[in-house]
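Every protein chain but one is kept in place in this view of the complex.
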Amino acid sequence: MNRYAGLGIYKLIVLAVTVVILLGIFYYIGYGRREVRIATTTSLYNTGLLDFIVDSFRERYPEIDVKILPLGSGAALETGSRGDADLVLVHAPKLEKSYIDMGILTAHRIIAYNYFILVGPKDDPANVSNQESIIDAFKVIYTAGSMGKAYFISRGDRSGTHIKELSIWSKIGIKPSGEWYIESGSGMAQTLIIANEKGGYTLSDIGTYIALKENGRIDNLVILYSGDDELINIYSIYLVNPEKVAGVNYGDAYILYKFIIDNIRYFIEEYNSKYSVKLFYPADNEDILMDKWWMLAG
Amino acid sequence: MPYEIWDIAIRSIFISGSASILATTWSIPLGIYLGITNNNLSRIVISIINILIGIPTVLIGLILYLILSRTGPLGFLNLLYTPYAMIIGQSILVTPLVISFVYEVVAGKSIDLIEMLRTFNASRGEMIKILYEEYEDRMWGSAVIGFERALGELGIALMLGGNIRGVTRVFTTTIALEVQKGMYELAIELGVILLILDLLLVSIIRILGWRR
Partner (left out) sequence: MIELINVSFKYTDKLVIKDVSVKWGSGLHLIKGPNGSGKTTICKIISGLLPPDRGYVYIDGVDVYSGESSKILKDVVYVHDKPVILNRSVYDNLILGARLLKRNVNRLKNLVEFFGLYDILDINASELSAGYKQLISLSRAFIVRPRYLILDEPFTNLDTKFRDKVIEYIVKEYRENTVIVATHTTYLDRYADTIRKIHKGKLV
């Protein structure tokens, strides 16, 4: 005559076992699938170009799963070196070089380029718009900043943009610090928004800037300097070297790699057609670009 | 909304739900056990567990990442950047929370009950079973708390899942992505949807509990 009508601890165990079995089944089904992981930067990923490319790839090769890992350039390279990515697509030549030297990255190709832009507040307190080179522009920002008249917002996260910014500072021989130099430690969009709020200067990729500007999010910012050769932003693709790094899926990664290189011109054209500004240029003169890459890599 | 909202919602519930079910399965008996014994050793253990509740999720994510990485000891399992890694990580996150909650229920409120069971020579296992059944509502309450914690965490989902579209993208990682892109309004909208979903689920669970 047991009138107890609760669940009892056994039902909890049964529930858990069911969950484990279900998970096990899903895991087992997914285990053998071919998978390529491509580590890239958030700014490149956020343009949507990669999703576009990969969707196209999946139609052609449905049996290969592709996982795009949007990280910063630094994190993407590190992920590759740990074997957790098979392809790396970044834009930070100096960092890339150290990984090439370690033998971790191979098959270096340049697939696209564009230019960084220097943006800042409309009133331009440091008088950047009258400068003739990006070096001069950074110099006046530094001067104005040290006098408390201007801010500079840095990504501070070892991203491609950050590395580029640092390389310019080091060309002037400055290690920037102080109240005027703000490290946001966050993505490009947030950095631009901070710059907008504080009326500060920042280095940005063109894609993120255009996207936010067209959404009316950064009304206080304008492009104050662009077009300098120094500001070139080169996107490179690599295969992770299976001889140096364990666990990479070199075979399938190569298929994706070749697919991207063979079709990149088409993808960029398609992609650019959606915007009023050319967000990417295909790597038509790869030799020249390679030379530039070597200069940037130091 | 440019998002596969249902896809993200179902995945979030599936991952965090599995994690909390698993976590409560081992945490509840452990919490009750610690409450029953309640000697010096148990009290030290509970203090440690209470501290562990506050571990930053990125830290758990990072440690597990190093273990599950292809160059790590468990790399061969191929768990990284899959929902399974996220489930493992979140179940670890939720465990100290549930243990502590259950311990409070048992050690705080059940001293007489425990003594009565002891005087009738109940074994530890029998005590755990009886205490569980006696406080069943609270036990499920702790599972719900664990579920809500798992649903709202970001660090583990990001580090172990990678926020991969269609595979490991969940509410929190999506919100973080939109914030990072500067799309604050969209992020808030998603956040509100998440909270509403939370509310619905918790209500359903409570109603099911009342049907006894």
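In this document, chain identifiers A and B correspond to the written order of the chains, with residue numbering beginning at 1 in each.
Criterion: a residue touches a chain if its C-beta (ideal position, glycine included) is under 8 Å from a C-beta of that chain, and two chains touch if they have at least 3 such contacts.
Worth saying up front: this structure is predicted, and the values here are computed from it rather than measured.
Of B:5, B:63, B:77 or B:113, it is B:113 that touches the chain left out of the display.
Although one chain is not drawn, its touching partners on chain B can still be listed: residues 112-113, 115-122, 126, 130, 134.
Please note the rule applied: only the chains that are shown with their structure count from here on.
We define each chain's centre as the mean of its Cα atoms; on that basis chain A and chain B are separated by 32 Å. Residue ranges on chain A touching chain B, taken from their complex, read 4-9, 12-13, 15-16, 19-20, 23, 27, 30-31, 37, 42, 46, 51, 67-70, 82-84, 186-187, 189-190, 192-193, 208, 211-212, 215, 217, 245-248. By the touch rule above, chain B contacts chain A in their complex via residues 18, 21-22, 24-25, 28-29, 69-72, 75, 78, 80-82, 84, 87, 128-129, 132-133, 136, 139, 162-165, 167, 177, 179-183, 212.
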